[in-house]
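Missing here is one protein chain; the remaining ones are kept as they sit in the complex.
This part shows subunit A:
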Amino acid sequence: MRLFHDPMFKTALLNTLTFLVIQVPIMILLSLAISSCLNSPRLKYKQWFRLAIFLPCVTSLVAYSILFKSMFELDGVINSFLLFLHIIDEPIAWLADPFWAKVTIIIAITWRWTGYNMIFYLSAMQNIDKSVYEAARIDGVSPIKQFFFITVPLLKPVILFTSITSTIGTLQLFDEVMNITNGGPANSTLTLSLYIYNLSFSFVPNFGYAAAVSYVIVAFAAVLALLQFKVAKDR
């Protein structure tokens, strides 16, 4: 019962859901687009691009978080670059502003996980029979239409799989927020996992309550996975 009144829990839940709703679709679409580009037979140096985009996935979560933290400092690389291009007039307080901190976290996880999903799509695309595309080309279907009406429907099971794993991954989001913003500023990037950590190890220890919060994650993961199965079936 304490759970439903606890404002900090509500904040954590809301933040986690925000990350989920914004980040997962962006990442899925981005990795779909990238993988279909990489799948194009006309592309040169394919190996190199594939490696470059997949490489973030092998970096350690903590190491890249700390790197991102320094890049997004007030006088970090990102601000200097944007100032240099005259896109902004004064440095953005990426990590000190509640809104921009959320954006930073989303950029970070997107960078880290897009390549991972891309590999799934790529391997699935290579399994699609080339004759399907050939037939479409002869019928005069534009590449964009080919993508939406051939590639995407045929990839449906893989898209379902990646969106479920990404959903679960986002629900468990911890390393990035712990290291980049530590839940701040003003709890604007506090996630459920980080809240569980705080409850167990930095507040007066309350393992029972922390366990209760962790069950919420389990419940959410299950419900969201079911929902995605339903949506995918209806189509």
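Just a few scattered comments:
Methods note: a residue touches a chain if its C-beta (ideal position, glycine included) is under 8 Å from a C-beta of that chain, and two chains touch if they have at least 3 such contacts; residues count from 1.
The rule is short, and it goes like this: contacts and distances are computed from a predicted model.
Think of the chain that is not pictured: of "Sulfurtransferase complex subunit TusB", "nitrite reductase (cytochrome; ammonia-forming)", "ABC transporter substrate-binding protein" or "4Fe-4S ferredoxin-type domain-containing protein", UniProt labels it "ABC transporter substrate-binding protein". The chain that is not drawn here is touched, among residues A:T18, A:T110, A:S200 or A:Q228, by A:S200.
The missing chain, though absent from the display, is touched by one residue of A:L61, A:A96 or A:A212; that residue is A:A96. Taking the whole complex into account, subunit A touches the unshown chain at residues 2, 5-8, 11, 69, 73-74, 93, 95-98, 101, 181-188, 198, 200-205, 207.
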